[in-house]
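First the structure, then my questions, so here it is.
Removed from the display is one protein chain of the complex; every other protein chain stays in position.
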Amino acid sequence: MEPDDTKLQFDDDGNLRHLLSLRDFDATLLTRLMDEAEAYLTAPGALPARNHSLAGRTVGNLFFEPSTRTRASFDLAGRRLGADVLNLDVNTSSRKKGESILDTIYTLEAMQVDIMVVRDASDGVPAYIARHVKDHVSVLNAGESDVSHPTQGLLDLLTMRQHNPDFGNLAVAIVGDIQHSRVAMSASEALRAMGVGELRLISPPALIPDASRFPGAVIVDNLADGLRDADVVMALRIQRERIGNLDGIPGIDEYFANYGISHESMKLAKPDAIVMHPGPMNRGIEIEGTLADGPRSVIAKQVTNGVAIRMAVLSRIGKMMSAQ
Amino acid sequence: MEPDDTKLQFDDDGNLRHLLSLRDFDATLLTRLMDEAEAYLTAPGALPARNHSLAGRTVGNLFFEPSTRTRASFDLAGRRLGADVLNLDVNTSSRKKGESILDTIYTLEAMQVDIMVVRDASDGVPAYIARHVKDHVSVLNAGESDVSHPTQGLLDLLTMRQHNPDFGNLAVAIVGDIQHSRVAMSASEALRAMGVGELRLISPPALIPDASRFPGAVIVDNLADGLRDADVVMALRIQRERIGNLDGIPGIDEYFANYGISHESMKLAKPDAIVMHPGPMNRGIEIEGTLADGPRSVIAKQVTNGVAIRMAVLSRIGKMMSAQ
Partner (left out) sequence: MEPDDTKLQFDDDGNLRHLLSLRDFDATLLTRLMDEAEAYLTAPGALPARNHSLAGRTVGNLFFEPSTRTRASFDLAGRRLGADVLNLDVNTSSRKKGESILDTIYTLEAMQVDIMVVRDASDGVPAYIARHVKDHVSVLNAGESDVSHPTQGLLDLLTMRQHNPDFGNLAVAIVGDIQHSRVAMSASEALRAMGVGELRLISPPALIPDASRFPGAVIVDNLADGLRDADVVMALRIQRERIGNLDGIPGIDEYFANYGISHESMKLAKPDAIVMHPGPMNRGIEIEGTLADGPRSVIAKQVTNGVAIRMAVLSRIGKMMSAQ
């Protein structure tokens, strides 16, 4: 993201226009979005919340990287708000024909697809698109390279708030491949804005990120140091291919022994600490399967919150559009 | 399916909760489902039947094997009942990332996808999922390895009833690769429950199934013996790769000559006997093309009945859910 992308995200009245990154979100806006998302939560088995905030609008899901969960989450969020959702598997069509991303966007824009949900493996693509769309079009970042995954950051924040709304007294530990994690980045930005008590980033030495990207965070390479008395422990997905290249971690067993979140390692955290994971999980690698399925785990809650957060964001965008 | 899966399919009040197999369906339930499906049939060219039994519900189509027809059939059935239908092509997304089936299910469950339609190449997957989902979630088997395809069994039963409702006087011949056919299994279970007069299973010697899987059926390897005076003749799809390995059947011409359902071989059946096929057909291999397109064929009817049967099943599930 370029320095002036803040202006890009908000219109002159301060309304959210594009969702590119949480970097410039303040506690007030984050709190309001979490409150709005809470209103979309219903009991398991009850019908999901619905309204007509996006009736008549079209949402385009443009996933230039494969994804089931985030795409499905945006799809359901859009449909439950009354939108038409167009799912484009961009790998298998336009790109085969060599069409540029911008031309795909211009085409959708001309079809009156007014909300573009974009996932891309390259840094800067959502902002690049946002700078080029027409005034009435909104771009939502659904996962951008290693740098940003704002709706994930929002759902993680909401999940932590449900555990303990007093962020100032919260110690949050994020464990794994921090260097390549857009999840860690967006969560950190959101937590910083909420004035989190302590943010600890734990990763193998080879995957330790540039500290300047995570101001205020404590960065350590020792799991025990990072987990001690934590309130929230978030395990990150590790790409299996990366494991073989880590010093002293020849395989997945060693990764699990050193950085896996397990019943054993959770003993260091607070007794009521929660366990999070953005999914999809590598059970037995970064997280112990029975822990993920047990009472400390809020992983399913994260998914539920994800739909609610996306409904909150989409609904805001819809209201902003209707007010134009 | 494990012995105790009967309990899994029905709740304490005897309502259908999951549809895993027809093994434990009795004539009363089968008849009711057929009656309910009949109510969804409209004249060709007329608008298809619609109602709001599933309004607000979300159906997830999880096809771990490729399929056009069954997926489309469930998709249309769900939408015509007012549901949101989420089509997940699981090969190209989650499984690429190594996510387990259960984690995919837990994710969808957390997104309030309350009805999971599952097709899988492995024996036991639908029941395995049904044992793990929350109380308010239903699992519908849309094709399971070689063992079960219950909505296919129901639509086949309905199609036969439309020809002649007196099952006790019906001779049904199923022809082809019985050993690997979930279609034959589910049809046999349904027919047995209805007290079918005679069920004959005809297949090349190498593809003859274990007789214990088809109690009451007559199993033969000679087409003429099986077809004589049959009321219903159902040809099964044969995988071309299997043909070369059959004794005395070096190629598709020999397969057609020995086991193909043709105008010629149908002379052995009753004059008004109907011809069925679950699709997709290999014309000229297991069935003669002009026979499939001719007046004895009820193959298109089977497809129409398929949507109606799926609407009947989905609608029942929806009512059970609303009553909870």
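All chains are identified by letter, namely A and B, in their written order; residue positions are counted from 1 within each chain.
Everything that follows uses one rule, which is that contacts are C-beta pairs under 8 Å (C-beta built on N, C-alpha and C of every residue); 3 or more make two chains touch, one makes a residue touch a chain.
As the structure is a computational prediction, the values presented were derived from the model and not from experiment.
J.: Among A:Glu38, A:Asp84, A:Asp123 or A:Glu198, which residue is in contact with the omitted chain in the full complex?
T.: Once the missing chain is taken into account, the touching residue is A:Asp84.
J.: Who touches the missing chain here, B:Ser21, B:Ser73 or B:Ser181?
T.: B:Ser73
J.: Extract the touching residues of chain A with respect to the undisplayed chain.
T.: 56-58, 84, 86, 88, 90, 92-94, 96-100, 103-104, 106-114, 134-136, 321, 324
J.: In terms of residues, what is the contact footprint of the unshown chain on chain B?
T.: On the chain B side, contact with the omitted chain comes from 42, 44-45, 47-48, 50, 66-69, 71-73, 75-76, 79-80, 89, 240, 279-283, 299-304, 306-307.
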